[in-house]
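Mind looking over this structure? Questions follow.
Heads up, one of the protein chains got dropped from this complex, but the rest are sitting where they should.
Right, chain A next:
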């Protein structure tokens, strides 16, 4: 080893790193780092100008400190200075610091952009590369704005070096991702596509990445890339392994490029041109054939590279989904991999087979591997692989193998990793429901699920089983019997108590004939679990009890006694106490008929998307859950089950509500129908004078809390309570305006008889004309309704119109009235004028009634920028350099009404010391001056 002189390398840096490594404790390390930071800071701040080498050294130290997890809040400027150095190493470290530490909205971007601009035009390929790297790594919008036009030019220029072309292609790709609107491709398209023919494979690889991304967004424009990609791929696949020299990786010719080309082809359907199509099929066959050849090397790199191409080819075959022979060959190949000794290949094979299972050509072929997959579930040591096996079983499941698959999944669930239990529970629940051969099996399966993994059974799952039992009368008796038996277990999961409570409350009568499950036995069994349950479950059980009183008059006394006990009537929990009181009262005073009506069996649930499926989709992200039924396009012969399961997946409500039983809004559950306002019905029983508010009653209080917020802006939330949110978007031009009102239903229940109107009181009727388009009478739970107002300002006005809405929510009529922020200033058109003009007009409007002045205290902080924004938002033009005092604000505009136009000048003088403002308005009409002054003075 040659001795190294002291000047060689950055010794200071090495010493610092060694110091850090030598620190015995975290505290010592932090101390050392703080010392160094102080040192660097003082060096940067010091009077002595640092030479490039020192700057480089300190920036390097900062990078190291950052790597250790410490925030770096200085040094950026020094790094930016390094960018303009002529020395390569200094430039390089500057760029490195910036791409690691500067985020895209730094205020230094402009300076950085300058340096980049210089380097891009330097014609020095190394410098150009540094600059392109920096753009790609930071990828901010400002950079896109500055360079989006230059980079395509560099990319396609004839004299650009290959390495620069590569960087330019990826740089363009990055900018296209971050700011697609700024990267106009149009004129460059065909030249970019032709990069696929470039001599240099590195350039082709980078260009393929770029084209793939662009083609995903704009397939039509890049269609010509298909034939070029096929040709290129064909040349690679058929080449001898040494032809491509450096791009041959462990005997595999250009594996990365092959993978990228196959990805690009997945953006398109199979080529229409028969010749190209034939050539592509040939390529794919060759790749499949090569997989069967003995390996040319025992190295794992060889097999990885070869299989990377193979898996991508299989993906393309699955994507095209058109050639049965290729699909079956792909499936067989994956079948081999399922038993491969490389874990990675088993993992990928399971993953690819998942997509293959959704093709109708290969679904059957995939099913033949069921034993292997089940075996993988049992024997794989790696949880990632087991999870893929679960996914594949889920994908290959249909009516013929559902019992086996569900049984295996349940088996696995007992020992499964905690991290994937919930997902397995959801999958079992979905499969059991979807492919149930008979519903007794379904009920058994779900109860098993609760027994094995009760903690992981989410509400959706048990809601769903109840929903199904209620909707299918052939399974109700069996369900009641089964839950009754399951509840006999000394320790059962709370979810089982909930399901049991609900089902017995509804259908307990179906098994009451058997003396072993007589009403009293049922009640005692449920009540024995009561004290072990949480509050929501207890609330549910109380509802079960009141239902029992209706079903079995003979246990009324026993139950009333329970309800009457102190632990219920005086329960600390408000919900439980209220239920106990109300149910007890109900059972005492209501006649049998009323009881029978109030506590009637639940009506069937409307069909909607399975909430479990919705949950799985949420968990895995959209698109990650193959919609088995639709994807496979197969027709299940067994139609008997369809209405419940499969229709549910194709229908989608505006918001797939998780709150199946409408139980979510209050944690306590009520099984009394319609449960959304359990109180509402009971009120009817107890009081005679309950009269629902009749439509057309005089308006209640008018809400105007948010009114003044809209004076200087047009969009936002106008009103919000627990049920509804009202949002506004509006635009105004001259004397006309349009307002979009959005009514959002925040509950999961439909609003009925929804109506809205706009009321103009007294003189406002003649001053404003408002047309409202009628809206739908219903607003679904979680949905939003839009209504459009067309507004015309006839003459100037003071009052604001009132928006009044009514709807029925859960049996009660709701009335809401809100002041609509349609204010006079909305009809401003800003007017630019010179200082001279302004003062001339100002003088013209000098009669006392034309001017209104107000002096008031600032309600908000007196920020100049905020004030400017408000004045502009108010509608006038903000005039610069008109007022001799620069801290004053001056504005001008014209109010447009149908009958007349009113010019308006305003001046706002802030006094920051006194925290006061003086606002002066001059217009040709006194009412306008007055109103505008009121409106605007309220804003500061």
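Heads up, the rule we're going with is that a contact is a pair of C-beta atoms (placed from the backbone, for glycine too) under 8 Å apart; a residue touches a chain by one contact, two chains touch by 3 or more; residues count from 1.
Throughout what follows, contacts and distances are computed from a predicted model.
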{"item": "From \"Cell division cycle protein 20 homolog\", \"Protein transport protein SEC23\", \"Adaptor related protein complex 3 subunit sigma 2\" or \"pantothenate kinase\", the hidden chain's UniProt protein name", "value": "\"Adaptor related protein complex 3 subunit sigma 2\""}
{"item": "Candidate in contact with the missing chain, chosen from A:50, A:100, A:231 or A:535", "value": "A:100"}
{"item": "Contact with the hidden chain (one of A:256, A:507, A:719 or A:797)", "value": "A:256"}
{"item": "Among A:34, A:121 or A:297, residue touching the chain not depicted", "value": "A:297"}
{"item": "Residue among A:195, A:308, A:511 or A:818 that touches the chain left out of view", "value": "A:308"}
{"item": "Where the unshown chain meets chain A, residue by residue", "value": "1-4, 8-10, 13-15, 17-19, 21-22, 52-53, 56, 60, 63-64, 66-69, 71, 87-90, 92-93, 96, 100, 103-104, 126, 132-133, 135-137, 139, 163, 166-167, 170-171, 173-174, 177, 201-202, 205-206, 209, 212, 242, 246-247, 249, 255-256, 259, 263, 297, 299, 301, 304-305, 307-308, 311-312, 343-344, 346-348, 381-382, 384-385, 387, 620-621, 624"}
